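The complex appears here without one of its protein chains, the remainder shown in place.
Let's look at chain A:
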Amino acid sequence: MEPVMAIAIGLLYSAAIFLMLRRSIVKLVIGLMLLTNAANLLIFTSAGMTRGAPPLIPEGMLAPEGVVADPLPQAVVLTAIVIAFGVLAFAVVLIRRAYEIVKADDLDKMKDTDT
């Protein structure tokens, strides 16, 4: 399973970077979305994938039996998803406002503050 995931994650990263290098601000935000998803999948995969073994300790025992899934990366990914969701919601509103004010979907027209 891991090699398939690794290839998928690599594709997501490269697609995200390709989109972010475009001039359109909409593509920029889509690129950011893909990038955060790629990072989340990477955490999920790099911590090891264990199928069908929830980390529950049976009654009367002090440790779970056999190999169980690691709950920590799942908690981490959940937190990261929520944060990315909030930040991207902000980014979407930002590009909408920027489009209303600058009246262009082109990063090259937004360089007044650079000079």
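Definition applied: contacts are C-beta pairs under 8 Å (C-beta built on N, C-alpha and C of every residue); 3 or more make two chains touch, one makes a residue touch a chain; residues count from 1.
Quick note on the criterion: contacts and distances are computed from a predicted model.
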| item | value |
| --- | --- |
| Protein that the absent chain corresponds to, by UniProt name, given "YCII-related domain-containing protein", "ABC transporter permease", "Insulinase family protein" or "Na+/H+ antiporter subunit D" | "Na+/H+ antiporter subunit D" |
| Selected residue (touches chain absent from view) among A:Met5, A:Ile43 or A:Ala69 | A:Ile43 |
| In chain A, positions touching the absent partner | 20, 25, 28, 32, 35-36, 38-40, 42-43, 46-48, 70, 72-73, 76, 79-80, 83, 86-87, 90-91, 94-95, 97-98, 101-102, 107, 110-114 |
